[in-house]
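Every protein chain except one is present and positioned as in the full complex.
In this document, chain identifiers A, B and C correspond to the written order of the chains, with residue numbering beginning at 1 in each.
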Amino acid sequence: MNKIAYLGPEGTFTQQALIAFDPDAAACPMPSVDAALAAVGAGEVDAAMVPMENSLEGGVPATLDALADADSMYVVSEQLMPVTFVLAARPGTRPGDIRHVGTHPHAWAQVRRFARAVLPCAIHVPTLSTAAGAAALANGTAVYDATVCAPVAAANHGLEVLAEDIGDSKVAVTRFVLVAQRGALPAPTGADKTTVVLFQREDRAGGLLELLDQFATRGINMIRIESRPTGAAMGSYYFSIDFEGHVRDERVGEALMGLRRLAADMRFLGSYPRADRRRVPVEPATSDPSFIEARAWLRSLRRGNPQCQLPRGDAR
Amino acid sequence: MNKIAYLGPEGTFTQQALIAFDPDAAACPMPSVDAALAAVGAGEVDAAMVPMENSLEGGVPATLDALADADSMYVVSEQLMPVTFVLAARPGTRPGDIRHVGTHPHAWAQVRRFARAVLPCAIHVPTLSTAAGAAALANGTAVYDATVCAPVAAANHGLEVLAEDIGDSKVAVTRFVLVAQRGALPAPTGADKTTVVLFQREDRAGGLLELLDQFATRGINMIRIESRPTGAAMGSYYFSIDFEGHVRDERVGEALMGLRRLAADMRFLGSYPRADRRRVPVEPATSDPSFIEARAWLRSLRRGNPQCQLPRGDAR
Amino acid sequence: MNKIAYLGPEGTFTQQALIAFDPDAAACPMPSVDAALAAVGAGEVDAAMVPMENSLEGGVPATLDALADADSMYVVSEQLMPVTFVLAARPGTRPGDIRHVGTHPHAWAQVRRFARAVLPCAIHVPTLSTAAGAAALANGTAVYDATVCAPVAAANHGLEVLAEDIGDSKVAVTRFVLVAQRGALPAPTGADKTTVVLFQREDRAGGLLELLDQFATRGINMIRIESRPTGAAMGSYYFSIDFEGHVRDERVGEALMGLRRLAADMRFLGSYPRADRRRVPVEPATSDPSFIEARAWLRSLRRGNPQCQLPRGDAR
Partner (left out) sequence: MNKIAYLGPEGTFTQQALIAFDPDAAACPMPSVDAALAAVGAGEVDAAMVPMENSLEGGVPATLDALADADSMYVVSEQLMPVTFVLAARPGTRPGDIRHVGTHPHAWAQVRRFARAVLPCAIHVPTLSTAAGAAALANGTAVYDATVCAPVAAANHGLEVLAEDIGDSKVAVTRFVLVAQRGALPAPTGADKTTVVLFQREDRAGGLLELLDQFATRGINMIRIESRPTGAAMGSYYFSIDFEGHVRDERVGEALMGLRRLAADMRFLGSYPRADRRRVPVEPATSDPSFIEARAWLRSLRRGNPQCQLPRGDAR
């Protein structure tokens, strides 16, 4: 049985992602992404499930920064979870009683239309997370009458669900990644994704363009690019990038070598199967057979023909 | 006298930026970036000062998204403020008494080294903002003994400063922008910056590269690029970009026209003087005189010479 | 009636091209491309028909160099002529009598297969042109029994055609251009071609690539590119380039301005209808309406809104 850490507390979407990935795993909630990854690094758990990005809110800075710093771990799987919210309250609460709603500001932003229609007079009370909001409501320390949270949080805390699936967007989805010790490299499946972190060299004009060209020139599509400050100075960024393909694909290997040469620093964060299982067609000129044929051809050129003698001239 | 909204509450770094910009302005704190910009849109204030990015934490999503959506306003100025933190407590508190420290998690992350050295046993209590943490400590509702906040917050709330400039990074800086009604276009100064928002066309391969090439091919340096989800679907991004130059510069004008043609959507968010006043050298081939000469030359080519008669053949 | 010079002597493919263009023109044979163009420059003729390139032999250096130097003339039309050869001799000559065949080496190279099959023992005698070879055979000064020439040369000199269309390639074609005084700019037809001469700047790395990118980045296809030495030093080239579109097309105008800015020198040699009348589809992003819309949009941005007042701060 796997022992897998996750960003807690219990009742978050991250726990739901972990259950979807492996319902039998021993799941260990952690107080932060850093703590979850530290448990992987220390060998205390086999892996950690952490949120990477949300289709409405964007990248999760804590995860992006922690992975950029992590020296010894790889992403080995990804999990997409639709983000659904429920309106929950202590048993016996009637909708008409709701004056204050406690939840995380992001969640409140995502149910704005529902709130306007159904609870036009309710006042929002910000909480530190949706799960914390549910917990406080359940244990009686909250100053609000209802909460907006994940279905699992309502269930965990014995809250009653007053309305289901109340999010304004029906396409909202969060992407979670499973992180394991470095070296755990999933085999190519033909529908893979690779994640890297790139640091630009300050002294090269057109730096980002030159780096992205390493993908384009080899027919590799980028899926995600996010910039994050390095913290060194205003205007100093690193880039967190997902792109199509596996490190064992020829075109990906050559692109990674190009980035290795050109970037100030580049960290490989793993190749793993795409959650959507989508196979992207590869054009002949950048297919594995094409690279392999070209390499064999180059080798034969370089070898030359030892029987042949070069004419000697005083010009050489 | 200007009436300028800002992201409140009083005591934040945003207020400090506004005071640095115009100490005599009538400053109106607003509960959110959205509210501050709405006041500009409604004509209730002359402008709004909002945080755009932080050298440690990156872009401020609320501002980036609000500006990307704003149809009727421009950035007209930027303000850089060093981020400095103080350890503050109610008067009479001795360092030895401090068991719990309440502050925003970002702030706590930025004073980690100080905390480890000086308050090794203190427990962190998360608050919604540094200013809110100071306010709660001052009004006696807090469950902690000290707070980490901006100097102005300590002063506003009558707290005693126990330690100054306790941030781990001495280069931390936040960039604020002043937003006014559209049409307010500052004149070029020779040391300007332009901000745009770009939406990629889904159906164009190599989309981002093609867009960034509009800058590179005209010798324009990018200063900042941030990706943000559009919310339409996972993997759908827009890009918030700052680059060197003013919309009235020839090379910038041609680049903006190229982006207008190639991007799914592009919003111009203003040209304004750089806070650092740095003039970037422009190479001859992309200088204004070079563009102007080329345009005059093209005009003369196109005009042709009406005296000349073309031979007529049956081939035409 | 037009008076048109051409590269003589009578009986060349150039004369055929001129007749195809305008059978009624007063045709003046000239001893060289330089002489034909000089007659245009001096106003002695309305235009000159000269060979530009051959599908087997490539560009005609004399024409490329003369046009690159010409300051005062434009290409205004092009003419494609299939290259067909006949085997001709003085009347009464029988195939079995042919021991020596006089013709230009290029022509001999193009009938190699025919010669091997039909005249396996014939010896080639080089002549200065195919027309000169026919003339010498007709006037009795030749030391050979037959000649390979254009049908028109055989007819002009009263030679008997022993075999028709004897060229090895059935797709051989020569492209001729009609050159007139500068200023004679044919109107756009929607199926046009533009010719320019580019000189690279020595001090710019990646020079040629940067120049060609001016076409690619605006969706303009190159049709022909030929390099020619400038004569200044070994390795110093200029490029003679044909590309799709007319100088009055927006995308072409912007590309030409870009080349004007970036190249050491650039000469516009004319925009004129394609001989093949082929209309090339233009994608929306680089169409005239797209450029025109973008320019109007930029103008409105730059104009700003004079009613709006900018807040004043000490930061500006």
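Methods note: a contact is a pair of C-beta atoms (placed from the backbone, for glycine too) under 8 Å apart; a residue touches a chain by one contact, two chains touch by 3 or more.
Computed from a predicted model, the values in this text were never measured in an experiment.
Considering the whole complex, the hidden chain is in touch with A, C. Within the full complex, the residue among A:L185, A:A232 or A:V280 touching the omitted chain is A:L185.
Among C:I19, C:A38 or C:L80, only C:L80 touches the chain that is left out of the view.
The chain omitted from view is touched by exactly one of A:L7, A:V33, A:A47 or A:L198, namely A:A47.
From the set C:E10, C:E160 or C:E226, the residue in touch with the chain omitted from the display is C:E226, counting the whole complex. On the side of chain A, the interface with the absent chain consists of residues 2, 4, 20-23, 25, 46-47, 76-77, 79, 178, 180-186, 213, 217, 247-248, 253-254, 256-258, 260-262, 268, 273, 275, 285-286, 290-291, 293-295, 297-298, 301-302, 304-316, using the contact rule stated above.
If you put the missing chain back, the residues of chain C touching it would be 53-59, 61, 80, 126, 128, 169, 171-173, 175, 205-206, 208-209, 212-213, 216, 221-229, 231-237.
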